[in-house]
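Taking it in order: structure first as structure tokens, then the write-up.
Every protein chain but one is kept in place in this view of the complex.
Chain lettering (A, B and C) follows the sequence in which the chains are written, and residue indices restart at 1 in each chain.
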Amino acid sequence: MAESKDIITRRQLLKNGCCGGCLAGLGALGGLLAAKSRPGDTVWQIDPYKCIACGNCETYCVLEESAVKCVQVYELCGYCDYCPGFHEPGATALDTGAENELCPTGAIKRKFVEEPYFDYTIDEPLCIGCAKCVKGCAAFGNGSLFLQVRHDRCLNCNECSIAAACPSGAFKRVPADKPYLLKNVENA
Amino acid sequence: MKRFAHTVIAIAVLLNLCAAASAELLFPPPEFESDYVMPTTTTPHPHQDVYEYVDVAVLFIALSLASYLVLKKRSRRATFVLMILSLIYFGFWRKGCVCPIGAIQNVVLSIFDSTYAVPITVSLFFLLPLAFTLFFGRVFCAAVCPLGAIQDLVLLHPVSVPYWLAAGLRALAYLYLALAVLFAATGSGFLICRYDPFVAFFRFSGNVNILIIGVCFLLVGLFIGRPYCRFFCPYGVILRQVSRLSKWRVTITPDECIQCRLCEDACPFGAIRSPAVEWPAVEYAKAKKRLAFLILLLPVLIVLCGWGGSRLKNVTSRMHSTVRLAERIYLEEAGEVEDITDPSTVFRATGETIESLYERASIIRNKFILGGWLLGGFMGLVIGVKLAAVSVWRKRTDYEADRAGCIACGRCFKYCPREQLRLSKTKQEVC
Amino acid sequence: MNRLSAAANVKILVGVLIALATVSAVISVVSLDPFGEQGSGVGRKFIDDITELARIDPNLILYEESSVRISTGFEQSHAIAVDSKGLIYVAGDNAVRVLAPNGDAINRISLSEIVRCVEPGDDGRLYLGTKDRVEVYDDKGQRIARWESHGLNAVLTAIAVSGDDVFVADAGNRIVVRYDLSGKVVNRIGKKDLERNVPGFAVPSAYFDLAVSKDGLLRVVNPGRLRVEAYTLDGDFEFSWGKSSVAVEGFCGCCNPANFALLPGGGFVTSEKGLARVKVYDAEGTFVGVVAGPEQLLEGGTPYIAEVPEQHRVGGFDVAVDPEGRVLVLDRIKSVVRFYTKKKAG
Partner (left out) sequence: MVDPNNNNSPNARIASPWCRSAVATALIGAIFSIIILTLIVANYVQGRVHEIRIEKRLENLKIEIREDSVDKQALIDEIRLLDLEFRQSRLPRPSFARTGGYLLLAALAVFVLGIKWADTLKKKTQIPKLQQDDTGEQVRQAALARWSVAAALALAGLVVLLLVIIPHVDFSTTDAEDASYPTQQEIRQNWHRFHGPEGAGVTADANIPDNWDGKSGEGILWKAKVPVIGHNSPIVWGDRVFLSGGDPNRLNVFCFDAVSGNLLWTGDVKRTLPKSEEEEFEVMEDTGFAASTMATDGKRIYAIFVTGDLACFDFSGRNLWTKSLGIPDSMYGYASSLETFRNMVIVQYDQGDAESGKSRLFTFDGASGRLVWQAKRPVANSWSSPIVAQTETGIQIITAADPNVMAFDPNTGAEIWRAECLAGDIAPSPIYAKGLAFVVEPYSKILAIRTNGKGDVTKTHIAWSVDEPGPDICTPVTNGEYVFILNSDGLALCFNTVDGKKLWEEDIREDFLPSPSLVGDKLYLLTEKGAMIIAEAMPEYKELKRCELGERCHASPAFANGRIYIRGVENLYCIGKQ
């Protein structure tokens, strides 16, 4: 009887030792992580200089309607009458008719400013992030239209599905206090 | 020929690229004569920081509450309600991200990649459930994890999985953990997040394939209790081992067991072990020899599996984008594929030499040799220990919850006649 | 017995269901494409594909490239010009190189700033444009003069010399400034003035080329309107030619033609960005033919430069014509000068 009790205590001791070791291990890991941790969080964003407008942002986002949308940086825009991001290459007339519009959802609004300038604005709820206009603007124009992750929609997944499928490594994490990478403008 | 031309483009662009980036010119916008005011680009801010800390607080509260409800209150119903609440908060409200299961990868990556810093909240998400498990058993699985909750909820007609099958299937979870750690450590990607089956439900959207996987898990979950938790969850594997050491844990009844066996039927997860008497004498000698053999086999298995794992470097390293790119470029250079892909076009445009890409990819691939050794060795250890463990005869006098397998759901409480009696007694006392 | 078989049936049913679920889950896992290797899967309506437009009827291509190319030696090449003796001037980085017609290096003039445009004068002087001012050098490479700055907004893109006048295109201020040889401003051309019928230059980006043609008119690209305009040297708008079209005879995209040069016979050689094309028009602006299309200019048949990351895109090749009628294209992607000569008939 005494022997069995002894065994039990020995086993108990072993278990307690293991438990303590485990706790110490957890503590050490916690300390290590605390040392390596950063206080500020990061969010996903697209580097517009690396983006090749492949269309993955539209289809690979876990959201039904992608969190990536086109933005317009007005400082870069040429305010052209013929906008290669707005008009089809073979547009028959420079107007807002569906037959001349590039955007499949009509998300770019064209407004006359003054001769010969036109203002182009993204109607965000309509934009699906397909990057068709981005391609047009980048190839022919100034590249003032480009894709950005819109943080009012982004779920900030642990691993962004678009990032995994991005062919040019344009998707990256940026500090949450500077969540946009706008071209030529101080990051908002 | 066409390919050669591409190379020429790439070469030429190389000469340009540094200058092209730096010599960029901010071209002035037109000067408007009308009173047009140039709009500014809107930049809606992410709304998180605070939320993240709220999440950690909620996690802590939920874990404490779960420990109390399971161990002290011993109430299945209250645990169930907490589980639903957790499902609603962590699942549907917070969209299932970040979770401790995925946090494994962040932690691993931050250890192996000096440039990656894990957010404090994520490390807390990883550590808190472990700490609670060390003290109170797997209460996280019982009532806090939204993935467990959604499976628990759909469990309608439990079918018991034979012990042998469960033992074999569980190896999958170890493999999943090992792979996830390997890919996270090498910076290849977050496997667990990529194949998270239920997160699509929480978000009401997601990849069709992932949705199908989720539906399949739930369909299986109608009959087999928590299939993901038991056979796949990589965090569950860690919790299993930690809960073996837990200070307190679920007991079917604090009173004396009457060996009625009802609890065994009640547990849908096969986590209740029946009593066992002395080893049959005829078997004993044989079993002893077998155990000795299996223990000797253990190092052999580790080395063998490790070797096998290291041989897999060509397969496993394909998870890394650089290696995939290098393979693609190699095929294109060798003329084995006709077209070019987006990544290869981009690579050629950057002007990096192919040799340097191959070199980078080789370095990464070589990491997978060591990684493969560790992965294989780990799997060998797991299988070896498992073999030895099922060959050890443990004497048990009562029905008791398996230290590792019990997820502290509290179903057995209701079924135990002794417990019913005890509860009614306490109720009477209260009255 | 009945009940037992019912239980057995249920078990079989459950087994089948589980098996089915497992199989479909495995298929789903295997067919999941997390790396986007199968393409993005967006609908046809969402893809901008202009490869069709980039194709040019081979019969329209009147020129062929000679086998020799000259490396400019610059990291980034900006502009090219040829003088009446056939000497080639290439501006790039912080310097201008002078090359013999066969490509032999003759001289190199280094500046402290990026040289954006270059134009040799008839008297052996060399006019170089930095971002905001013109610098004048003699034929030995010594600086003679440094003209006044055009201000912060200025982006000089082209210089033309004709007799005693030097015309400087300032894309940033959207104006052409006429100087005399001493650097004194004579007048400014092209400011919107409806009374004088001057439409004003729409310059969306830093492409704004000009030249003085043999008939004594100043030809300036109005890139936002996709045409070439003619002005008297005093700044009266005369006429214009060029239309917006994706067809080969028109100018496609915005800011085109990006550059042009005058042929000895009075015709024009134009260069476009976006859809990289170098084409020939006659003196009236009627389309004659193509020097080189995207397939020739961007080898490997990559007609669409947007497929590479933006920082690696360089477009808008400068062109020049030498006294022999060769068309010189400054390939900014490869940093080489390419020579195109007329195909022999038949």
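Quick note on the criterion: a residue touches a chain if its C-beta (ideal position, glycine included) is under 8 Å from a C-beta of that chain, and two chains touch if they have at least 3 such contacts.
A quick note: this is a predicted structure, and the numbers were derived from the prediction, not measured.
Novice: Please provide the labels of all shown chains that the missing chain touches.
Specialist: A, B, C
Novice: Among the options B:199, B:252, B:383 or B:404, which residue touches the chain absent from this view?
Specialist: Here the residue in touch with the unshown chain is B:383.
Novice: Touching the left-out chain: which of B:241, B:353 or B:426?
Specialist: Counting the whole complex, the residue in contact with the absent chain is B:353.
Novice: When the complex is taken as a whole, what residues of chain B touch the one chain not shown?
Specialist: Given the touch definition above, chain B has residues 8, 11, 14-15, 153-154, 156, 162-165, 167-168, 171, 175, 204-205, 258-262, 265, 274, 276-277, 280, 283, 301, 308-309, 311-312, 314-315, 326-327, 329-331, 353, 355-356, 358-359, 361-362, 365, 379, 383, 386-387, 390-391, 393, 415, 417 touching the missing chain.
Novice: Take the complete complex as the reference. Which residues in chain C touch the chain that isn't displayed?
Specialist: 43-45, 70-71, 73-74, 104-105, 107-108
Novice: Taking the full complex into account, what residues of chain A touch the chain not shown?
Specialist: 64-65, 88, 90, 92, 97-99, 101, 104-106, 126
Criterion: only the chains that are shown with their structure count from here on.
Novice: Taking the touch definition from the header, please name the shape of the chain graph: line, ring, star, complete or other.
Specialist: Chain contacts: complete, every pair touches.
Novice: Averaging the CA atoms per chain, pick out the one whose centre lands closest to the mean of every protein CA shown.
Specialist: A
Novice: CA centre of chain B versus CA centre of chain C: separation in Å?
Specialist: Here the centre of chain C sits 53 Å away from the centre of chain B.
Novice: In whole angstrom, what separates the CA-based centres of chain A and chain C?
Specialist: 31
Novice: Go ahead and note the Å separation of the Cα centroids belonging to chain A and chain B.
Specialist: So the centroids are 25 Å from each other.
Novice: Using the touch rule from the top of the page, what residues of chain A touch 2 or more other chains?
Specialist: In chain A, 49-50, 52, 54, 77-79, 117, 142, 161, 164, 167-168 touch at least two other chains.
Novice: For chain B, write out the residues touching at least two other chains, lowest number first.
Specialist: 21, 27, 30, 189, 194, 207, 321, 341-342, 345-346
Novice: Okay, in this complex, where on chain A does chain C touch?
Specialist: Contact set of chain A toward chain C: 48-56, 58-60, 77-84, 89-90, 94, 102, 104, 115-117, 128, 130, 132, 135-136, 138-143, 161, 164-168, 170.
Novice: Going by the contact rule set out above, which residues of chain C touch chain B in the complex?
Specialist: Chain C reaches chain B through residues 11, 14, 17-18, 21-22, 24-25, 28-29, 31-32, 34-37, 75-76, 93, 114, 131, 153, 155, 171-172, 174, 202, 205-206, 298-302, 307-309, 311-314, 331-336.
Novice: In their shared complex, at which residues does chain C touch chain A?
Specialist: 33-36, 40-43, 45-48, 50, 53, 192, 199-200, 202-205, 224-226, 244-246, 252-256, 273-275, 304-311, 313
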